[in-house]
Every structure is written in C-alpha cells, then in structure tokens.
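The other protein chains are all here in position, but one chain of the complex has been omitted.
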Amino acid sequence: MTLLQVRDLAVEFSTAEGLVRAVKGVDFDVERGRTLGIVGESGSGKSVTSLAVMGLHRGAEVTGSVDFDGTELIGAPDETVRRLRGRRMAMIFQDALTALHPYFTIGDQIAEAHREHFGSSRRTAWARAVEVLGDVGIPEPARRAGEYPHQFSGGMRQRAMIALALSCEPELIIADEPTTALDVTVQAQVLDLLMKLKEERGLGIIMITHDLGVIARVADDVLVMYGGSAVEQADADALFTAPRHPYTRGLLDSLPRLDAGGAQGEEAALRAIPGSPPSLLSPPAGCAFHPRCPLYAAAPQAACTDARPPLVQVAPSGHRSACVHPEVASPC
Amino acid sequence: MIGYLVRRLLGIAGTLLVICAITFVIFYLLPTDPAVMFCGKDCPPDRVAQVRQQMGLNAPLVVQFARYVLAIFAGRTMGTGQYVVHCGFPCFGYSFQSGAPVWDLIMNRLPTSVSLAIGAAVVWVLLGLGVGVVSALRKNSWVDRTLMVATIGAAAVPVYFTAMILLYVVVVLLGWLPFPSYVAFTSDPVGWVQNLILPWITLALATAAMYARMTRSSVIETLAEPFVRTARAKGLCERKVVGKHGLRPALTAVATMLGMDLGSLLAGAMITESLFSLPGVGKLFADSLHKADQPVVMGITLLASFFIVTSNLVVDLLYAWIDPRARLS
Partner (left out) sequence: MLTDSVLTVRELQMTFPGGREGLRRRPGVKAVDGLSFDVRAGETLGLVGESGCGKSTTGRMLVRLLDPTGGRVEFQGQDITRLGQRELRPLRSRLQIIFQDPFASLNPRQTVQQIIAAPLRAQGVATAEIRREVRDLVRLVGLAPEHLERYPYQFSGGQAQRIGIARALATRPALVVADEPVSALDVSIQAQIVGLLERLQRELGVAYLFIAHDLAVVKHISHRVAVMYLGRIVEIGDKAQVYGDPAHPYTKALLSAVPLPDPAAERARERIVLLGDPPSPANPPSGCTFHPRCPQAQQICRTEAPLLQIAGPGRREVACHFPQNAAH
C-alpha cells in the first residue's frame, strides 16, 4: 500500500496585500523505500507543500487530500495529525542551528519526542536518544547527548536533527533543504546517511531542494514545481535524460556543470531562462511559466494563457508534463 | 566561573568607588559649608572653626575621601578632646540635620522602601506578563487590541495623577482601604498589604504597561522561531509547544529588563513615597537633598548604586543559568 498519497493539494493564505495561492492542486505518491524529490525555485510552493502534509501550515487554508497509510489528514482532528507527527512522519529542517531549541540539550530534545509518543520513562527516552545519536554517526553519543546545539558543529547538528526525526521510528521523512546550509563535503556525508537509512529501514523520503545535483543523487522519483504547481513528474533517470517541460529543460540548461567543458576548459555559455519567477500575489494567467517560456515566445498559443495546463502523461512509466505544446504534450 | 565572579566583583567595587568619588567631589564643590550646616545657623565663627577641625575638613580632599571610604569598613573616631565620637562600622557619618548616624537613619526606613519595591515589582510582573502573554496568544483579536490600548493609557498617565485618582476613589469615595501608612509586615501582614496596595499599584502601573507590550512582542517573536515549529513537528501538544518551547526564551528577555528595573526602583519609590507620605528611604533622600544633608545623600546614593550593580550581576548569572549559550566555559 502506498505510504503517502497526496491529491489535489492546495494551500492558500490571505496576506495584507491579498490572497496568496501558494500551492494550486498538487498530486504525488510516496512509496516505502523510495525517495521523492521535489525541486523548485523560491516561491514554487515546494516547502509549503511539505508543511501542509505535516499539518504545520499555520493560518493557511488547505484543501485536497493527504492520505497517510489509509488515514485522511485534511479535515482530520488536530489530535489525529499530532499523534502521527514526529511519530510516523517526521521532518528535517534546513538550518539545524535555529531549528533546534537553544535552551535544551540535544538529548533532552530527542527524548522529549519519545516520551510524548510512547509515554516512556525519562531513563528509557534518554537511552533511546543516545542510541539514535549513535545511529546517525555522532561519536561518543552518551556524552554529546548532554550538550547543547551551539556546542555542535554544523554537520553534527544536522545529524542530530536527523536523529530527532528518527527517534520514534517514523515511516516517512520529509527533508526540507536538509543540506543547503552545509558545506559540500559535509553535505555528501549527510546525503549518504539519509540514503543508508532509507535502505536499511525502508523509509519513504520526500527530499525538498533547489539543487538538481542533490535530486540526481538521492531521488528515485522527481516532481518539478513552478509557481505553485507541479509542471513535470518522472522517475529521476527520465527527468534528467529526457526532460519534457520547457521549464525543466531551461533549469538544466542554465546549470553550470562540473561534468561539462572540453580539456581546454572551454565552457559553453549558460542558457539562462529570461525573466524572474512569478509573483504569488499576481501570477500570470494560464501557464505560470508562459512569460519566460521559449516555446511560447516562438509560437504563442491561446492555450498557454487561457488556463493552467494539466499534468498529462507524455511517456510510458508515468512521465507526466504540464505543457500544451504538442512536442511536449504528445507521448513519444 | 570563579575567575569571572572575581572579575565582576572587582568591577562592582571599582564602580562604587568611582560613584562615591564623584558624589564626594560634587559636594566639595558646593558653596555650602558642612561645618556651618552641622553647627547650625547662628554658630559663632570660632565654634565653626572648631567643628571644621573636628570633622577633618581642613585636610586635603584626597585625605578626606580616603577617610570617608575607610570609615565605611573600619569605623572612625572623630574629633578631639571632650568631643570625641566613635562612629562604628559601617560608618557613613552623621546627619547634619539631626546628628543621627546615617546608617541608622537609612536602616530605619529601609523596610518601608523594600516593602514598597518588592510589592510593586510583584504587581508589575504579574500584570505585565499576564497581559503580554494573553495578548500575544490572541494576537490581533479584540482582546489583544483592547489590552494594548489600555497599556498605552497606563503608560501615559503620570504617577501623581494615578495616585490622586486611586486615593480619591478607593479611600475617600468608597472607603475600602485606610489612607496608606506604613505597617510592618512582621506585626500585621494583612494591614501591610491593605496599606501598601495603592502605592504598589501606583508605582507599578506604568512599568507594567511597558512590560506587557514588551512581553507581547517577545512572545510573538519567539513563537515564530524555527525551533517552535520543530516542537510542533515533533508532535508535542500545543500546551508544551507554547509553555515550554515558546514562553521560556520569550521571558528571558523580560527577566533581563526586570533586573535592571529593580535596581532603579528607588528613584520611582522616591516620588511615590512622597505622594503617600510613606517614611521610606526615597522620602528621606528627597528631604535630605532639599536640606543639603550631605552625609545622608551620600549614604543613600551609595546604597542605591550598590543595589543597581549587584542586581545587574544577579541578572547576568541568572541569564547564564537560563540560556546555555550565555554560559561561560
């Protein structure tokens, strides 16, 4: 059975400047033992999506369906969602220094979650905290558990954040830019750790990031978001070798690459996407990408501006893209 | 840690010495002659000279100052011949007005002031934190708006106005309470509260309003911190999220303010004590200042400074105890 099934998820909140439709109907599944990568730029709605799944969207209107292993979370009592949160689905945040509480020891913060969900004794919960800290590769876990977040290095802090997420043996982990604040050598360690945990424990992982390299390393399936909607969905190999949506292509073309360029170091010029990401307050009509789209610039179509194109299958194995241009829309 | 404490205590001693020196110099520069003050208005010149000799006023300023400071710790024997007086530890000299030892004068009045200060602090902390937290948790509701408008009002009204309104309504019009006078806590606890509640409210109201506003913004800010979101993501119930993870850091900032304000309470107490004619240190200070009663003013200044610097130290230690990041390795 699918671990997490999200259907037509929409998130709106009202601000002083007007209604913001941050997520406009997103569908995806997460299976046990697989990693779904959600990639997008600022304002794409990728982080809001993850918070909505966890029920952490405060003051926002959430509609659609989030089915966690047979339990519908949208419209469910707060208590139902709370009992799942941190227990069966856990979250890893970007900056562990601000995401961990400065006043409590690492051990206390991990033990607290365990006590909350299992009603375990102080001693048992502490032992569990030390155990998971060891699991994520923190040396001398018994001693480090008694230290505070500011006494940890950046990499160790993010490991502690992962240990906190793991402490109640969750089935789903949502990682929101977990390595963005880390140096690249430390990022490699943390990504390896997450992959290992996924393999060993059969976790379902949602990896949210702006970094296509991170997606390529860890994701089995990928969802590309732009302006609050999913514009392309495919398994990772298909997405990187045969991207179908012009935004995904543009993103890959605009990326400087370590694995490109001749022996003389000659680099092909980057093909940047013109313009800027859309405003959430006054998004463009129709396809949110059309003002920046090379296909629209070459051959403008009414369908691009009339309505938001739906995500349709463009290749077998479930490769889907949301574009009305025939060379993208038709199956190959 | 010990090294830190020693350094801080040395700092405190230094600060007090400097304050003492400044006050001493100011009085030295004043045109009033302490010998005349002490001896009385119609004192004959030869008597004044004698007093001056006795008080050691002919010595250079530095020597006088050294004697003054030394006397605080070791006591001092003043005068010559039949006029010898021994002023025991801690010696702050004698009042020009009454001739009574300054230390005794202050000690007699300290209970009143301490009662006033502690009571007022309790009132303003309870009121300020309560209003602030309620406002923050119900941000932008009508409750919040009403409370915040009220705090502006409370902060804007002058102390003497509050005092008069309270006295008129509660004592004169309604007759619920006696006109405030000082009753020792040890002799009659209920009377103590009954007599001091109006001065407490008067002294606390404006500060409570400030604390309410500060607490509100501090709580709102903290509840938006990523670590509060982490607490929610752990699946903690809202009571723990707010109470344990949210309020504690928010109140740390308020506690810091509190330490500083407690130290400077004496200034506020001065006005309130005068308004309610309570025999406290503040009133003694105001009276002595009027009459240029140098030893008393000096004594109280030093005492007040002592309270301010030590309460700062206590707050810093408290802060390190609450927030591990501020702890010294």
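Order of writing sets the labels: A and B. Residues in every chain begin at 1.
One rule holds in what follows: a contact is a pair of C-beta atoms (placed from the backbone, for glycine too) under 8 Å apart; a residue touches a chain by one contact, two chains touch by 3 or more.
Keep in mind that this is a model prediction, so the values were computed, not measured.
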Touching residue (missing chain; options A:L197, A:I273 or A:A322): A:I273
Residue of A:D78, A:E140, A:D237 or A:D306 in touch with the missing chain, whole complex considered: A:D237
Hidden partner chain, touching residue among A:L19, A:L255 or A:L281: A:L255
Chain A, residues in touch with the chain not shown (by the definition above): 41-42, 153-156, 183-189, 191-192, 210-217, 219, 236-237, 240-241, 250-252, 254-259, 261, 263-265, 267, 269-274, 276-277, 292
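Assume only the chains that are shown with their structure count from here on.
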Where chain A and chain B are represented by their mean Cα positions, the distance between them in whole Å: 55
Chain A-touching residues of chain B, taken from the complex the two chains share: 225-227, 229-237, 240, 245, 248-249, 322-325
Complex contact set, residues of chain A against chain B: 54, 56, 82-87, 90-91, 93, 95, 98-103, 112-113, 116-117, 148, 150, 164
